[in-house]
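Here is the structure we will look at, set down as structure tokens.
Entry: chain A
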Amino acid sequence: MTHPEPETTPVLALEGVSKSFGAVRALRGVSLRLYAGEAHALAGENGAGKSTLIKALAGVHRPDTGTVLLDGEPVEFHGPADARDAGVAVIYQEPTLFPDLSVAENIFMGRQPRRALGRVDHASVRRATADLFARLGVDLDPDQPARGLSIADQQLVEIAKALSFDARVLIMDEPTAALTGSEVARLFGVVRTLREQGAAVLFISHRLEEIFQLCQRVTTLRDGAWIASEPLDGLTEDDLVRRMVGRDLAELYPKQDTRTGEVALSVRRLTREGVFTDVSFDVRRGEIVGLAGLVGAGRSEVARAVFGVDRFDGGEVEVLGTRLKPGAPSLAMAAGLALVPEDRRAQGLVMDMSIERNIGLTGFADTTRAGLMNRKAERSRSVDWAVRLQVKYARLGDVVGTLSGGNQQKVVLAKWLATAPQVLIVDEPTRGIDVGTKAEVHRLLSALAAEGVAVLMISSDLPEILGMADRVLVMHEGRLSAELTRAEATEESVMAAATGRTNQGSAA
Partner candidate 1 sequence: GGTTKDDAAKEGGTAAAGKADPNAETKKDLTVAFLPKQVNNPYFTTADNGGKKAVESLGSTYKEVGTSSGTDTAGQVSYVNTLTQQQADAIAVSAQDPGALCTALKQAMKNGVSVVTYDSDTKADCRQVFVSQASAEDLGRTQVQEMAKQIGGKGEIAILSAAQTATNQNTWIDFMKDELKKPEYKDIKLVKTAYGDDDAQKSFQQTQGLLQEHPKLAGIISPTTVGIKAAAQYLAGSKYKGKVKLTGLGTPNDMRAYVKNGTVEAFELWDPAKLGALAAHTAVALESGQITGQEGEKFKAGDLGEFTVGKDGVVSLGKPTVFSKSNIDDFDF
Partner candidate 2 sequence: MPELTKNSAVPELTKHSALARFGGAVRWDSAVGALLLVLLICSFSFVDNFGNALNLSFLIGNTLPIALIALPMTMLVISGEVDLSVGSTAGLSGAVMGALWNAGMAIETIIPICLLLGVVCGLVNGLLVTRLGLPSLAVTIGTMAAYRGIAQIVLGSDSVTDFPTQYLDFGAGRIGDTFIPYALFPFLVLLAIAVVVLHATPTGRSLFAIGASEEAARFSGIRVKRLKLSMFVTTGVLSALTGVFWALHYASARYDNATGLELSVIAAVLLGGIDFDGGKGTLGGAIAGVFLLGTLQNAMSLQNVSAQSQIVVTGVLLVISVLGPRIGRQVAQARARRRTAAAPPPQAAPST
């Protein structure tokens, strides 16, 4: 496939880069060129090697073979600092903030403006941060410590950090995965401005529509190998998917109609002071209920309180008629509840443990004989689910932290689906998952619902909610602001409720 590229020298390029991690060959002879003033997308399934490629560009990984070219000249970045000094700003897939430091310090670490005698000018650090946030339309206090920020807010801080470099090359690894529409729009606005000012942009997202919105060219990877680099003009989403997956995909949101049964999860007047107030809803067997809202509306907090990892101050939760004790996840599990948490790195997985052990963590009841672990049972339970969810791994004993982001997410799902829950709460279940697998996850959730499982799905991906949910609950500022039937739920109605522009109340 030959497509015309700009005549100019690329600002930053990779030529024939390979990178292996022990047995895994993450990149095999990949080339990529980034031009000034152009936004370049990088597409591929989970584990295709996108993040690895970015880390090679940013000097985190040294390529085994191949070269990195800066303005046409081969360079060797010995670390992230070298790349940064060369004008390359990177937003990594997983936010990497300093939890103890203020947001402002996080952004300017190592580059703080200085006063006489080399002293850090704290005031101007703060001011510059406030300006950046204003540009992004973010409502964060520059002095707030990064600890306790939601994933979305962390992602926003990362974005602000990358923007603050005024870099020639801006690389973004799934920056939008945790964001809702409005933040994405703000981000794209800013990125477009940068691009117009001559910056080169590399953008990764599993939301294909975002790629089409923002980018001019796309490079596709499959299994670490380069597949194509081409302009997006004239390409359809299906074309792109075919390049990534190597085959055609079925319908994206395959919601089957199911018969709803008895109430399986019942939440009454649930309150946690300062976080959410008076939240009541039911989820029935066979039903998928979507929980929508803006970032920080308190959806995840509700889910966590229901499951028992957080305590709540008032209200009650019933699962299949059993009233749950606050703050006791093990009892909730026994009652048939499962929670796929939103932050896979901190909450979903023990990153230093193997895939097998991670999936095994929820299954002690099934895998012990007379109080002792039954290795075989544990293994077969894990294999079963790893295979059903198409986790891409070399050995089941591999440490989960070495998997690609999307595959880690699949392991979290496997870990919880393996408990055969009656009520399943999924918090951003497809964050960072590629289109192919996303469809698979959706099919799976549908199938579970059809089997009579009650599903509560929290998602910031509005189309996903609209496509999957039988009913949509919307939260705003810690309260339920609307309950919409599948027919009533449209992008407009949900957004209106999420931003508090309606006073619809909860119509049951």
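As a selection rule, all candidates are chains of the complex that A comes from, given by their letters.
Odds and ends about this structure:
Keep this in mind: contacts are C-beta pairs under 8 Å (C-beta built on N, C-alpha and C of every residue); 3 or more make two chains touch, one makes a residue touch a chain; residues count from 1.
None of the values given here were measured: they were computed from a predicted structure.
For chain A, the touching candidate in this complex, among 1 or 2, is 2. Residues 1-2, 5, 16, 18, 20, 22-25, 28-31, 64-65, 223, 225-226, 229, 309, 329-330, 332-333, 339, 341, 346-353, 357, 360-362, 364, 368, 371-373, 386-388, 390, 392-395, 415 of chain A are the ones that touch candidate 2 when the two sit in their complex.
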